[in-house]
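The block that comes next holds subunit A.
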Amino acid sequence: MSVLEITDVSKIFGAVRAVDSFSLNVADGELVCLLGPSGSGKSTLLRMVGGFERPSSGRITIDGEEITHLPPEKRPTGMVFQSHALWTHMNVFKNLAFGLKLRRLPAGEIKDKVEAVLELVGLAGYGTRMTHQLSGGQQQRVALARSLVLEPKILLLDEPFASLDQHLRERLREEVRDIQQRLRITTLFVTHGQDEALALADRIVVMRDGKTEQADRPDVVYREPRTPFVAGFIGTMNLVEGIVSNGVFTRSGFSVPLAAADGPATLAVRPEALELTPSASAGQAKVHRVTDFGTHGLVDLELPDGARLKAMVGHPQMFSNGQSVDLKPTAIAAYRDNALIHRS
Partner candidate 1 sequence: MPVVLVIWMVVWPIISAIVRTIWRPDASGAYGFNLDTYIFFFTDRYSLDNLSLTLWTTGICAILLLVICLPIALYLRFSAGRLPAYVQGLAIFPMFVPSIILSYAFIRVLGPNGMVDLILNAAGLPKIRTPYLTPWGPVIGLVWDNIPLTVLILLAGLGAVTNQSVEAARDVGAGPIRVFWDIILPRLGNSILVALSFTVLGLFSAFTLPYVLGPAAPEMMGPFMQRTFRDLYDPLNATTQAVIAFGFCLVFGLFYVRSVAKNRTP
Partner candidate 2 sequence: MARTLAATRIDWVGVAFAVVLTIVIVFPLLVVGTWAFAEVWRFPALIPQQFGLRFWNQTLARADVWEALRTSLSLSVMVTFLSALICLPAAYAFARLKFPGRDILFFSFLVGHAFPKFGLLVAIAAIFLQLNLIGTFWGVVLIQLVGTLLFMIWIPVAAFQSVDRRMEEAARDVGAKPLRVFWSITLPQAGPTIAAAVLLSFVGTFYETEGAWLIGAPAVRTMPVLMISFINNQMVIQYGAVLSVILWVPSFVALLFARRVIGGGAFARGFGG
């Protein structure tokens, strides 16, 4: 059953349609990532669910109850902001207790709840600290706890780890995932990092210009991107413009059999799906540069007309700059007019 239903929601800022007739249903306990470049409308959408922006049109319901025009304080949502937005004039305990006090809970109960949630985010005993005495990761944990302590029906996270360093970000997203699964809390997570989305989400919604490009399980989004935009946005992807004629896609000496009608097409090949074989003759491409990552290598290739491709190889030492190679894609997809025309 869907807990959150977003139906045909639009948000117009002046001449810009930040969110454009967007619909999404989120199931109970599901973690959905809204993924897209900045300006794709993902944060605006989240803020409309939280009540910080009013939709220009459309409906938002939680548990079947319409909340489209309710102010934030009347919604059963809890938001974690990018900059943590902790109240710096209160200590950790007061930050967490503020919402509970507004609900007029007895002091003893407030104390129990706050301590339980601090325990949950791994900050037991930090109640008397001031927020500036905490590290960036701890501050973000307190922000998460501040939302969780009110037991919201829907947890909203707006790029919560954006200001943290890579290492901390990875650790925190695992913690968030653990907590989310333990509490089975329905969660909407906004990010522009594909790693984060792939690691966290039950479902990824890729957004572009206020619209959904694709909404699927992470593995499906990765393996079967429905548009060239999704293909290019998630993971590394070689996108090659070329011509299909008589069942063969061709671009400057590089050709692949492709079962599609004649015409222009965009070929999408993952670097790990592009096999290289050293060529005795001129070959389809030349090696431009080889980067050795230890576990694998990345080979930059150049087609005769200068177009660039990347290929992942197991033994980078087999290749050297300027070498001629033949290319053999093992899995391809092709797009025309922004739609999938072939996959094999």
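Criterion: contacts are C-beta pairs under 8 Å (C-beta built on N, C-alpha and C of every residue); 3 or more make two chains touch, one makes a residue touch a chain; residues count from 1.
Criterion applied: all candidates are chains of the complex that A comes from, given by their letters.
Predicted, not measured: the structure shown is a model, and the values here were computed from it.
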item: For subunit A, as assembled in this complex, the candidate in touch from 1 or 2; value: 2
item: In the complex, subunit A residues that touch candidate 2; value: 50-52, 71-74, 77-79, 81-83, 85-89, 98-99, 102-103, 143, 146-147, 150
